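Yeah, one chain of the complex is gone here, protein chain that is, but the others are all in their spots.
After this line comes chain A, so read on.
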Amino acid sequence: MSILPAMSRQGHHRSPNLILPTSLPTSPKKRQQNGIHLIRDKDVKDHHQQKNIKELSKEETATYQNSFKHSICIEMLRQGYHKSFSELFTLIHKWNALRDAGGPGSAIWQQKPLEEQHEKLDQLQHFLTRAEAAQRSGYYEEVYKNQFALAQYFKKVDDQWLSNHFYECCFQTAKQIKTDGGRKEAEANANLATMAEEHGQLEKAAAHYEAFYHLTVGRIWKDETGRTHNSLACENLWRIYTLLSDKMLENKEWQQAIKTLIKALDMAREGCDKKMEGEAAYQLGLAHISSGNPQIAIKYLNTYMEISKRLKDNVGLGKAYEAMAKALESQGKIVESIEYLENFIEVAKTSNLSQSLAETCICLGDIFNARGNYEKACQYFSQAYETAVNLGEVSLLEETQVHFGIAKAHRMMLAVSRHTEAADYVSMEYLLAWKKNRSDMFSDPANVVSLAPIEADSSKVCGNGEKLETALKNSE
């Protein structure tokens, strides 16, 4: 066999071809056949000699050649982790599909594709293969643990979509764990519910929390902080039900909301949390008031009042008085309602609850205003105004300004109309005088006496008028 360099004439006779000669094997016999291997069943000679050039192994070259995703997939498949491979592959595929569906400009379009995030792929490979190994030998708890770790990891790196996916996986796995009496299943339900709540899917969250609740009834399982699972379930259910009812109230579905709130109240009672119970009762009271059922509302509000009193929760008490007054007002028992409110003002003053105090003053002022007792209305509104000034809260300040202005205007209106009705000379003079300087002389009961105090008073009232105007502008 000739190993001399290719100097044969045949090579030169050919049409010049730049690529061909380099790739041809050294045997001239083969070159004639244009590199095709024909049948060699006669005098077969194997020209293959093992050349011991070992620089890189095949695995190493493959890692240089292929993408990271490719290498990871091959790594898993080689060890027989085909389920992990399918899972990873499908996840990447789904993510890309989601991205395409979102189109350019959507939030997901800006994110880095999953296949380029090597850290995440590494984590996926690690835990998925371990989960699969555990699954093969039937240790579902181990599977659960690994999937849970993945879910936690993705939650930590703020990948909602993936953590959601793995919480779902945990849930599916937990269903198959029979030995622990459903503890894992309960936990998986709680996790799913938390995720659903974060995404604003309240109905789904409620369903999962209900499952969590049913699974934990009568159990003494505790979480890391030492709280029983069941009380956790009660609290969460109470919260979800309250949120749900809020939504229903917004849509004016009173009966639905009341039903949900009753469930919330039951949960709160079962969770043995007085504060929650009070809240639920209060919400129920409010719902009954808006659905036009003050009688029942009063019953619930009484419960709330008692609980607040026992917990020494003055804010709660204030809210209770206020709601109670509203309920009584809509029943037409104004006197009692006023009584409650005045009660509360006392409470608020002593316990220094400026916010509630201002609100209640407004409330009382409103009532007196509506009943035509402008004098008293003015008095309460001014009290509210002062409190608001002390609080320094702009929105509240503006609100009280408007209320105060309206009440003052009402008070003035009475005197003006009286003078207009009288229609005698003195009254006319009076009205004209007022028109000229626009001072607050009608509000003075002894208005006939002199103009001097009126002038003195005018600056303050004018100030009030301006306040009213600015407040109105602001509130627009």
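One rule holds for everything that comes next: contacts are C-beta pairs under 8 Å (C-beta built on N, C-alpha and C of every residue); 3 or more make two chains touch, one makes a residue touch a chain; residues count from 1.
Just so we're on the same page, contacts and distances are computed from a predicted model.
Asks: Going by UniProt, what is the name of the one chain that was not included in the view, given "Pescadillo homolog", "RecA family profile 1 domain-containing protein", "MYND-type domain-containing protein" or "Skp1-related protein"?
Replies: "MYND-type domain-containing protein"
Asks: Among A:86, A:201 or A:256, exactly one should touch the missing chain; which is it?
Replies: A:86
Asks: State which residues belonging to chain A touch the missing partner chain.
Replies: Residues 19-20, 23, 32-42, 46, 48, 58-59, 62, 65, 70, 73-74, 77-80, 82-83, 85-86, 89-90, 93, 136-137 of chain A touch the chain absent from view.
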